[in-house]
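Just one protein chain is left out here, and the rest sit where they should.
And then chain A:
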Amino acid sequence: MASSRGGGSQQVIRTGDMEKMSLDQLKAVKEQADIEVNLLQDSLNNIRAATGRLENASAALHDLSLRPQGKKMLVPLTASLYVPGTLDDADKVLVDIGTGYFVEKTMAEGKDYCERKINLLKSNFDQLIEVASKKKTLADEAGLILQAKLKQSSPSS
């Protein structure tokens, strides 16, 4: 059984081990696994949200690149206040690359940046989803065995 060694020093718990555990131990394992599953789920949601934002940005860039120079538009100052403006230069964009740094890029480079980030996030997402599903099956198994044990220990009910 080739289990990946990533994800810290967590010992790999197998179903066989769980059968031998006491009720309290099993409960602890189940709780721990549930917490981890939730944590991973949160991370997955965050990644999904970030990907969505980047896709929005990419679409906005694409939209902007289609407009000719001097195009009239309304610029939102607040959510309900718009002022008229004209498009000056759609070829140069400022990209926030994090920790307060902005870089001036051309339209093509900006799009490329978005694509790259989206791909990076996607690959992270795929890795994470694998870990998450493994954890999920572990938590489910622990839950099943716990229930079976509880039934065994109280046969009168």
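By our rule, a contact is a pair of C-beta atoms (placed from the backbone, for glycine too) under 8 Å apart; a residue touches a chain by one contact, two chains touch by 3 or more; residues count from 1.
Note that contacts and distances are computed from a predicted model.
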Checklist entry - Which of the following names does UniProt give to the chain that is not shown: "Mitochondrial 37S ribosomal protein NAM9", "DNA repair protein xrcc3", "Prefoldin subunit 6" or "Mediator of RNA polymerase II transcription subunit 17"? => result "Prefoldin subunit 6"
Checklist entry - Where the complex has a chain not shown, which of A:94, A:108 or A:150 is the residue touching it? => result A:94
Item to check | Residue in contact with the excluded chain [from A:60, A:103 or A:148] | outcome: A:103
Checklist entry - Hey, which chain A residues sit against the chain that's not shown? => result 94, 97-105, 113
